[in-house]
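Taking it in order: structure first as structure tokens, then the write-up.
For this view, one protein chain was removed and the others were kept in their places.
Then we have chain A:
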């Protein structure tokens, strides 16, 4: 009972559940057609029908229906209300392949509700298949293929149908991956016509191709002949016999063949004429082949009437024809080598191995004969391709034959001329040019008959010797290519030698490249000469190893740092070029490129700077200036010389000669001790007593006097003493220039003007005959020359007292300082040299001075001499007095006078006993 209740409950649950779900899933309407497939470009109409129940529930009818495609509402113009429950929509010219179409209603005025939806698939019906063809591969089943036509965008099935007149075969349905071909399930039956066609079908239609009717045997592609073999014949070196096994199809049909052959190293095939192989056969003999040559063969077959297909090619088979005697004599040439034996020559006979197509077999050896003029023939058998023999200087004839298993070649004959033979008659118009990746040589033959030509060539290189290769050409040839292993970008030196019956002719040479390339290196340019506005550049010719071709021209590129580059083309024969119109004092960068026919290569860059001045330009300026200066100086000197009196008058007026002063004359007992030339006259009426006159000729550098030293001392003293010592009457020029001007500028100027010659006039008060005057009296000189400081300050003369004892150690530094004061008007170097001279001279002068002093002192007795000695001692050990200084000076002056200085006025001291009034 309980079980029953449970069952009932479950049943009711299921019932209500199902009912409710059914209510939920039950649509309000439906669309017809349900799953439409329409043709692209066609019209399509769909109808949506609402259910009555739904219409009542939602209070809608067909007017409330609206359509959507791919969620886009379709315009109402395309709707048609069929009745209360049905509405249709029409599409024209459908272009989309896949359309989602939904029928919708608007409930309660605002809620859109989907009623039903369908998917419209568009496409095209299949086109009629074309080009149906079938093939029967031997041993396999028939396969047919066709062109399916346009794309349908729908699933389209192709079915291959076939039948006999009395029987129908099973359909052959295409596989998805090969929709355009199909292989039938049954074996082909030969000699029974079969009819074949293709049906293409999709949702929009079915179409059938044209029927083809054929005998399958006419569509056969046979298997290729197999076991192809090749055999030669000892009797005939030009034939090879082929044998093979036909495929089993030959039991049904006759076959024809294609037989192709080639030499082993060839790439193209030759074919036996088809008419010779137009029927079923099992062998074939190929003729007209080259002896001792390996040939490769292949064969294929097809139905002899030409229906069907050619089989694939058989496997290749090869065979070698039998040997024949060499068909040509070897190329034959010689080289003369120097021999150490007098009267003999070493001749190397060389020849080339015959190519296989001329050797016609394996060359066993060569036979060489050598015949001297009118002598017996000598035979030699050589295995090599060269043979060296010593022969006399006579003319020889050599022959060469090559021998193989079958026989000998014809003999190659070569005339080796006598030692003194002069070769003539060369070829003319020799040319060499590359063509088709070969180096061709062309020449014009001489007028006389030529037996053959010998072409020799080698690579020109700076690094390796020229190793020659050679080849021989017939006498009728005037153009050939070099049959060697030539390299590109190498310079070949090619020589052509015509060989006449009596010997070789003259040789002609030419250079050529198989293929040119740009140079590996560019030329290195440098300057040979650089001028202000031009530069001469020079460079070396490129080595042949880097030329890679014929250098056609050079291009020089030069530029400044900021300027544009300028290019200049230069002929290849030049190694020098002058760049002109350059800017002076400018840095130039120059490089150079060499060009072959194939391009160029730049060399390294070189820089140079143009000078600011051209060569000689400085000299042209300096020399005239110097000359002008010298001329001016000369004129000045001449002028000064001419006007010296005037100049002297203005600049350096004459100082009255104290010796001719009135004082001197005033002392009638004083005879004129010296003739002072004009001064004597000038001051002839002068009267002075005890007047000593010091005249320093400063201009005379070479012969300084003790007065110079005195002035040195004065200078030194001046340095030591405090400033401001000026007598107002006179002073040294040196002091005047260095001292901070206590003296007036006029005085300074005056001092400077008198720096050349300074005249001192000192009136020395001296007692007569050792009597010391009580009062020192000065007598004024007529001279305007200022007096020395020492005259004004007797204490300064103490330095002079030491001269006698320290003359040898005269402080050079002080002397230099004096010279230094002259620095303003003289160069330093001259000062220095001059100071040295002066220094040395002074030492000598002082020695002489001492001697003179002693000479002078002797007439005055030993007492005076003694006095001098005492003075010296006193100078050395005790304080000096003015009188002592004065005496010393006087003595010094007199010594200087004795030396006979014409232009110097040495101080004349009237001493006691020394001045003898007349």
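By definition in this document, a contact is a pair of C-beta atoms (placed from the backbone, for glycine too) under 8 Å apart; a residue touches a chain by one contact, two chains touch by 3 or more; residues count from 1.
Just so we're on the same page, contacts and distances are computed from a predicted model.
Peer 1: For the chain not present in this complex, what protein name does its UniProt entry give, out of "Oncostatin M", "ER membrane protein complex subunit 10", "AP-1 complex subunit mu-2-like" or "AP complex subunit sigma"?
Peer 2: "Oncostatin M"
Peer 1: I'm checking contacts with the chain that's been left out. Which of A:305, A:337, A:448 or A:617 qualifies?
Peer 2: Looking across A:305, A:337, A:448 or A:617, the contact with the absent chain belongs to A:305.
Peer 1: If the hidden chain were put back, which of A:191, A:282 or A:613 would touch it?
Peer 2: Per the contact definition at the top, the residue touching the missing chain is A:191.
Peer 1: So one chain is hidden, and I want to know which residue out of A:112, A:167 or A:576 touches that hidden chain in the complete assembly.
Peer 2: Missing-chain contact among the listed residues: A:167.
Peer 1: List the chain A residues touching the unshown chain?
Peer 2: Those residues of chain A that touch the unshown chain are 162-168, 186-187, 189-195, 213, 215, 251-252, 305.
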